[in-house]
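Heads up, one of the protein chains got dropped from this complex, but the rest are sitting where they should.
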Amino acid sequence: MTRELTLSKAVNEALAEEMRRDETVFIIGEDVAEAGTPFKILSGLVEEFGTDRVMDTPIAEPGFMGIAVGAAITGTRPVVDLMFGDFLYLVMDQLCNQAAKTHYMSGGKLNVPLVLRTNLGATRRSAAQHSQSLHALVAHVPGLKVALPSSAYEAKGLLKTAIRDNNPVVIFEDKLMYQDTAVVPEEEYLIPFGVANIKREGRDITLVATSSMVQVAEAAADILAAEGISAEVIDPRTIVPLDEDTILNSVRKTSRAMVIDEGHQSFGVTGEIASRISEKAFYHLDAPVIRMGAMDVPVPFSPVLEDITVPTAQGVADNARKLVRGELVHGA
Amino acid sequence: MTRELTLSKAVNEALAEEMRRDETVFIIGEDVAEAGTPFKILSGLVEEFGTDRVMDTPIAEPGFMGIAVGAAITGTRPVVDLMFGDFLYLVMDQLCNQAAKTHYMSGGKLNVPLVLRTNLGATRRSAAQHSQSLHALVAHVPGLKVALPSSAYEAKGLLKTAIRDNNPVVIFEDKLMYQDTAVVPEEEYLIPFGVANIKREGRDITLVATSSMVQVAEAAADILAAEGISAEVIDPRTIVPLDEDTILNSVRKTSRAMVIDEGHQSFGVTGEIASRISEKAFYHLDAPVIRMGAMDVPVPFSPVLEDITVPTAQGVADNARKLVRGELVHGA
Amino acid sequence: MPKITKPNNDDYIRMYTQMVRIRAFEDNANQLYLSAKMPGLTHMYTGQEAVAVGICEALEDRDKITSTHRGHGHCVAKGADFKQMFCELLGKEEGYCRGKGGSMHIADQSHGNLGANAIVGGSMGIATGAALTAKKLGKDDVAVCFFGDGATAQGLWYEVMNMAALWHLPVIYACENNGYSEYTKTDEIAAGSLTSRAEAFGIEAFQVDGQDVLAVNKLTQQLVARCRNGEGPFFIELETYRYHGHHVGDINREYYRSRDEEAAWREKRDPITNFGNWLLKEGVAEDTELSEIRNAINADAEAAVAYALDAHYPDLSEVDMHVFAANSG
Partner (left out) sequence: MPKITKPNNDDYIRMYTQMVRIRAFEDNANQLYLSAKMPGLTHMYTGQEAVAVGICEALEDRDKITSTHRGHGHCVAKGADFKQMFCELLGKEEGYCRGKGGSMHIADQSHGNLGANAIVGGSMGIATGAALTAKKLGKDDVAVCFFGDGATAQGLWYEVMNMAALWHLPVIYACENNGYSEYTKTDEIAAGSLTSRAEAFGIEAFQVDGQDVLAVNKLTQQLVARCRNGEGPFFIELETYRYHGHHVGDINREYYRSRDEEAAWREKRDPITNFGNWLLKEGVAEDTELSEIRNAINADAEAAVAYALDAHYPDLSEVDMHVFAANSG
């Protein structure tokens, strides 16, 4: 029997299952217990697991991040709840100077099996400090794994894998997708890291899209399909580790590629993936690899402005069409 | 009459000149006054300007960064001294959520004319928390300008421009270069942002190199020149804003390019510049754009390991030679 | 002892007026949310009016404040105009921030409001830096940093208190202790005592009833005068209460606080009602005068809402304007 769950509920289930399986798993963050987070994602967990395992903290992100690092090093598996991805800036030192480097600096003797659950995504009218998609920043730091679920199904499977990983993993959920549903099996499943998902096969162009942009790429593929253009959509699922092979094999087949991501375009995810494609599939490319990230502007509050900062299906389709038709996107 | 100055002294001069010119400029950071920083860069400034303008702080990076933001918004021009670039993680919130966004969020009504002076560079045997080159992180955040001086001359001219800029500017000096000398004119000069420097003209390949890697690229160009290969070396000077035109024009001429940067390779500077080249000069490229960043590992302490994490002139020359000869770097 | 002006009748009326203006602003903002006309969420200041007004009435325009996610009250109290505020809340070009900031980033530079902040505690450094500027430029301006009880958990506060104390900066840290941070009681997230935390840095600390506008104003007047005199920094803990949920969408909140508790504050400790009664009792104003004030303000607020609803959005070309400030020359 298939059943549909919201992304929010899928995350909740993943946590509950892992907490039942492993007593050392616990949740720590702001308003995670009775309130179940502002997004109500964790509702019911404190009732089952108690406040010792679903721990409300003061508003002290660097502090509870640091505590989680120490707890992880000494034998537990904390799942840190960071209410908004924008607060990553507050925990960067503990995350990047401590958690990310401890295993390496100790010559492999200390482990930091920790998950940082947070979110990304604009267009919620939350303005510049509550709308950022900062996954590129953590992907740049060696020692951190970075997962970007694109559906309820992915969110559950990737989170369970993250919790079992012996390394610090940062997992970004899309705030806009919490109420989106997908088929989620009753049976337990895990989604391995570093294995991209070919969401849709195609011949003419490869659309590599992450997180929130997978839906956008699929919608673009629909638009293109109606025009007779066959787009392959690839969701890397984790950007660290990155499944380069699946992406490169696709591009070798289609000869054209675009990379779509909701982080700011410059110095971010699109540059990394696009340059790997250009570097390693160069002789197969019939057209430049086009990148579409969020605009390089702080996220504006005004809805009319905010909406145009993020790639849209139409925008993706327009560029893809040009590439397939051999038209120039940027001039020669 | 020409004179040579160390990078350290050039920075010192830039600060002294700007502090004389503008009374609202002041320095704030740890051990900047009597000690003149651990690198002794600021020696003599407190004697001339007093402790009100060369302000020692407690070891509280987020705190003095925040104070600098407030001071900048209300009419002064702080130059924040961040002792090691690795401590950027500690100031990210104040830098990226506050300083970078204030002008935009206020609809252009508040300015944050602030300079954050810090450093980058490995191979000082300082291990993973004192050796990082984190400029890509700040370059990803809209609202911050990012300058990467590659010599004493550049350091002085870029820092003076940074201090006069009405925006937050992060300037990274290479720790390893503080004692390197260059000709620095007695007369005042400024180096504009967003104008790349063609360090060396060439026909066969373009080497885009930043900061510490400019020297490496020049040394590689020497090796190549001896083999009859003519490499053009371009120093972007600022990566935000980035002088795309100069880079693209060079590549249109040489048809081959490499990007060399001391930040970690993945999700960093090389990906951005390489993908822009591949995207916008695609039809001029005879070979894939090759990237060389620091290895994606925390910087190891052991000298034998540390030395191989950073691109070397020989490594750059080897790859460049392959590109020019039409040999494959990555397989086809 | 620096000279402090005793409030006169005009001052009393202005304080009353400003508190009523805040309440009217919030009631209308809440209505905009409920009628789905406002983009996003917002955090109501209702109930805390005496804090913002008592403090800001002790300040001049040249004095700076930094505000919070719950910032409409501070903005109004520091002198902002309804139209530009509602325009901002609705993302319109005529807003204080051209619609780019919204509720959580509203700022009003001409009246010294350096802005609301969506990072809890995020403005503690900014306010302290504003005080540093005053000292550097030889002005006797004062900076007030508003924040909630929850924000006292942020390490940034201790870092900047240390520097403010070492450098004798003219900054007043004003903690609006409304008993909750989001859905959690203050006692559950704050160990020890808040005033002791400031005192440990050698900072004089005060507690005051945040529902009593005169008490707040009197204390602030004294501390502002002492700041101007080089005796800062100071800390004030103001006991207060928010009537609404954490934000406009926080409707079912009995799991973290009871209706009885809410009713008790509204009925017994409302800053506007109580101050109104005092004005009547002291003969400062007649009942009719007060209701005229209220009516006029309500009409004003409604007109401003109507204006803002009609106002136009910024042009799409604005999207990448103001990322960087221009450099002259």
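Order of writing sets the labels: A, B and C. Residues in every chain begin at 1.
Basically, a residue touches a chain if its C-beta (ideal position, glycine included) is under 8 Å from a C-beta of that chain, and two chains touch if they have at least 3 such contacts.
Quantities reported herein were computed from a predicted structural model and do not represent experimental measurements.
K.L.:
Would you mind spotting which of B:Arg125, B:Arg252 or B:Lys322 touches the chain that isn't drawn?
P.N.:
B:Arg125
K.L.:
Check the options A:Ala14, A:Ile27, A:Met65 or A:Val208 and report the residue that touches the missing chain.
P.N.:
A:Met65
K.L.:
Which parts of chain C face the unshown chain closely enough to count as touching?
P.N.:
153-159, 161-162, 165-166, 188-193, 196-197, 199-203
K.L.:
List the residues of chain A that touch the chain left out of this view.
P.N.:
Touching the chain left out of view, chain A contributes residues 24, 26, 52, 57-58, 60, 62-76, 78, 93-94, 97-98, 102-111, 113, 142-143, 145, 164-167.
K.L.:
Mind pulling the chain B residues that touch the left-out chain?
P.N.:
Touch set of chain B with respect to the missing chain: 30-31, 34-35, 38, 56-60, 62-63, 86-87, 90, 124-130, 295-298, 300-305, 308-309.
What we mean here is this: only the chains that are shown with their structure count from here on.
K.L.:
Which chain has its C-alpha centroid farthest away from the centroid of chain A?
P.N.:
Ranked by distance of C-alpha centres from chain A, the top chain is C.
K.L.:
Please report how many Å separate the Cα centroid of chain B from that of chain C, as a whole number.
P.N.:
41
K.L.:
Where the centres are mean C-alpha positions, what is the separation of chain A from chain B, in Å?
P.N.:
Distance between chain centres, rounded to whole Å: 29 Å.
K.L.:
Hunt down the residues of chain B that sit against at least two other chains at once, touch-wise.
P.N.:
Where chain B meets two or more other chains at a single residue, that happens at 93, 97, 104-105, 142-143.
K.L.:
Could you list which residues of chain C touch at least two other chains?
P.N.:
Expected reply: 97-101, 105, 117, 119, 122, 155, 323.
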